[in-house]
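Only one protein chain is missing from this complex, and each of the others stays in its spot.
Letters A and B mark the chains in the order given here, with residues in each chain numbered from 1 onward.
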Amino acid sequence: MSWTRRDLLKTSAMLGLTLPASTYPFQLAAQQASEPKMGGSAVVAMSAATETIDPHFSRSQAARNMLMHIYETLVTIDETGAPQLQLAESLEVSENHQTYTFGLRRGVTFHNGKEMKAEDVKRSLERYAQVSPEKVRLEPVDTISTPDDYTVVVKLKNPMPSWIELIKSPASPMTIIPSEECDKGPNEIEPIATGPFQFVDWDGVTQLRVRRYEDYKPNEAYKGRDGYGGNRVAYLDEVTFKVVSEASSRVSGLQAGEFTIADQVPVPAAKRMESSPDIVTYDRIPIWMNLAPVNVTRPPTDNVLVRKAIQHALNTEEIMGIATDGLFQLNPCFVYPDSEFYPSNAEQMIYNENDADKAKALLQEAGYQGEELVLLTSSDIASLEEAAVVMAEQIKAIGIPVDVKVLDWPGANAMREDPTAYNIFSTAYAIQPMLGPFQYQRLISGPGNWFYYEEDNVMEQAWDDLLSAGTPEERRKAWSEIEFRLNDQAYFLKLGDRGIKQASTAALQNFEPYDAIRMWNVWLS
Amino acid sequence: MTEAAIAVARSTPLPPWQLKLRRLFRHNGFLIGIAIFSTVLLATLAGLFGLAGDPLKINYTSRLVGPSEDFFFGTDNYGRSIFTRVIDGAHLSMLIGLSVVGITAISGTLVGASAGYFPKLDGLIMRCMDALMAFPPLMLAIAIAAALGTGLTNLIIALAITYTPRTGRIVRSAVLGIRSAEYVESARLSGAGHLRIILRHILPNCLAPLLVDLTFVFAYAILAEAALSFLGVGPPPPTPTWGNIIAEGRDYMVDAPWISVFPGLVIAFTVLGLNLLGDGLRDVLDPRLVKN
Partner (left out) sequence: MLDVIVRRLCSAIPVLLGVSLVTFGLIHVIPGDAAVVIAGPDASSEQVESIRAVLGLDKPLHVQFGLWFWNLFQGDLGDSFMLGRSVAQAIQERLPTTLLLTTYSILLTIPFGIAAGLIAAYRQNSWVDTFVMTIALVGVSVPSFWLSVMAVLLFSVTLGWFPTSGYIPPSEDLLGCLRSLTLPAVSLAVFQIGLLARMTRATTLEVLRQDYVRTARAKGVSEWRAVGKHALANVMIPVVTVIGLLVSVALAGAVVIEQIFVLPGLGQLVVQGILRRDYPVIQGSLLAVAVLLVLINLIVDLLYAYLDPRLRND
């Protein structure tokens, strides 16, 4: 079906492209927000550095913390992780879900003063398809055309109702940059885009500075800030993102007034500061999921009964309590409890059993021979290592010898790709759970699945059902199938949802924790 | 025994090694060093036999507890006893120190002796050593440890490679000093082979400077282990090496300083003891100092 013969149908509503919801799941107790005030500068103390300032090439949370101030996309996510229009003012999806027509907002200018037009969008997407680690999102695209300066038409090779779910992701945001930057290779572009802040400088590791973009055009379609989108306003003149890897330095720097806000504050320190009138602390829970994929090809976890024994042995409350200093919620599922996909009968899953007798019985039934289990993790993120250490003690307690392998991040990942080297990998997912089921496909099914199963028809069928589902009920049912399959086969040990503490000076107004730190729509009193 | 015989025995000068030993045991610093080192050895044994308890035992209900009767050095964020972990860490530090010393002694002697004894090899060997010494020691150790992968054995290898050039140089200069000595010349003229000359005549005379140097290598190895573990390229946690315990306390520096304070003090104490031992040995064994 060619797009010229398309039968246009507004399907935005069906796809959940909604105006901001009135209640946010992560909302704080109402903050005494003063009247917005322009001016002032803020220093954000981050725990990790971004690896790149090329939005198409970036992927990590550390990158989002800094770069989402500068960059914007056609479709982004709202507070709940649902898709929301940002640089597009309208989206029409053809009835067969094969043609997506974006109407661009007018008068949006890049930080170099040039107005953003359809050509910039087309070229940006084309560059994305070349350089981005997430270029697979554009694989379904057949053609991109620009009938006029403010319309972009994307035609897919096959009908795909969930395509918006793929392109909304802020991990490797599908950022619109000026067309003249689009021929440049990864890491070679000038960081010019359309966000409320514009890039000043970056020293590569320790600090990145942005300042307010005076000609920023806020998105009037929305009332206020919403996720990465909504009506964004920069009140601050300048924001400096500093990388302060030592948590105690972030805390003491905040107390000394060197920083406006500190990310990932240790819980004991946050509790100590709560009583101070100069400091405000924030809970961001959940921020990510601690979980552990199990390798089904290497003994002893090649035996499903051994995997189930481990599942019954785990006391996830203790694991999460230590790995998060008490800031966690128990959750057996791979979506958050407020998600529309959350299985209604989640309590039937095997989770947080702490049942050593049952575990030992299962081991006996399995004919377990005493093979050593290798538990892999990375020391670069403390909570992953802490979860692994506690898990190891619990697994040892049912009589399985455990070798904990703690490597730095690249080393651990190299090992994760070798199915002969380990049994269980203690890791975390940050963005997937928030974006919903669709982002999981390549991790838990198909040839690249993290458990190394060769064939699982139940799983693949459930995925087919999910991707082709027409109604929300069907989708929920398919996802529930997947969740229960993961639990039943003990492919994936879900440990819990982790929270983090952030803390700012009391002068910072209207801040709310989110996936990344957002310094727009905040001001200093 | 007749009186005359006793008188003769008294007037006979003691053999030099006995003299040195006597001087050594009158050296205050050396004695303090021995005392400290013995304490650490006792802790090592206690750790080896598990007398202080299980260093990995998690105690969810007593996390981040300050020093108390139950936990002398307090607990960490897992509720593990820092005292138990420090005691258990002693045998790891000793193991690392002794292994690095052992390997460095062998490789340093091999390198130094061949460079010093065979002039043709000298240039090549010393250039290689120069290349290794062109890096600040810790940076080299980090690169090697990262390359080999973290782990106890790899850390030992990395440190041994790092300290070998230094020890090699010391052995080489000792060998150069005695290669042309009369007794070596005469041994050579009487037809002794190279290996025999090196083993019988040259190496025994390098022992004194080697011994002094190795004591300091021991001390450096303990300091370096701590620094590398702190940077995250040492033996991986939960292994309770002293450096790891300090590193694990980083996030709780303000709210639970005991996690890092005590292992740091223990490291300083141990290294101090080793330095005192080394100073004592040098005072007694170094020929330039003996004549006074």
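Note that a contact is a pair of C-beta atoms (placed from the backbone, for glycine too) under 8 Å apart; a residue touches a chain by one contact, two chains touch by 3 or more.
Every value quoted in this text rests on a predicted model; they were computed, and no experiment measured them.
When you scan B:138, B:152 or B:192 for touch with the missing chain, the hit is B:138.
Here one chain is not drawn; of B:48, B:128 or B:211, the residue touching it is B:128.
Within the set B:148, B:187 or B:211, the residue that contacts the chain not displayed is B:148.
One of A:95, A:203, A:237 or A:274 touches the chain omitted from the figure, and that residue is A:203.
Although one chain is not drawn, the whole complex shows that of A:108, A:154 or A:171 it is A:171 that touches it. Residues of subunit B that touch the chain left out of view are 127-128, 130-132, 134-139, 142-144, 146-149, 219, 223, 226-227, 230-233, 246, 250, 253-254, 257, 260-261, 264, 267-269, 271-272, 275-276, 279, 288, 292. Seen across the whole complex, the unshown chain contacts subunit A at 49, 51-54, 57-61, 131-136, 171, 185-187, 202-206, 242-246, 248-249, 252-253, 255-256, 258, 380-381, 407-415, 417, 427-432, 439, 442-443, 448.
The rule is short, and it goes like this: only the chains that are shown with their structure count from here on.
In terms of their C-alpha centroids, the spacing between subunit A and subunit B amounts to 48 Å.
Within the complex formed with subunit B, the subunit A residues making contact are 246-248, 251-252, 266, 268-269, 272, 318, 321-322, 325, 379-380, 382, 385-386, 389-390, 392-393, 404-408, 411. Interface residues of subunit B, counted against subunit A in their complex, comprise 56-58, 60, 63-64, 77-79, 146, 149-150, 232-233, 236-238, 250-256.
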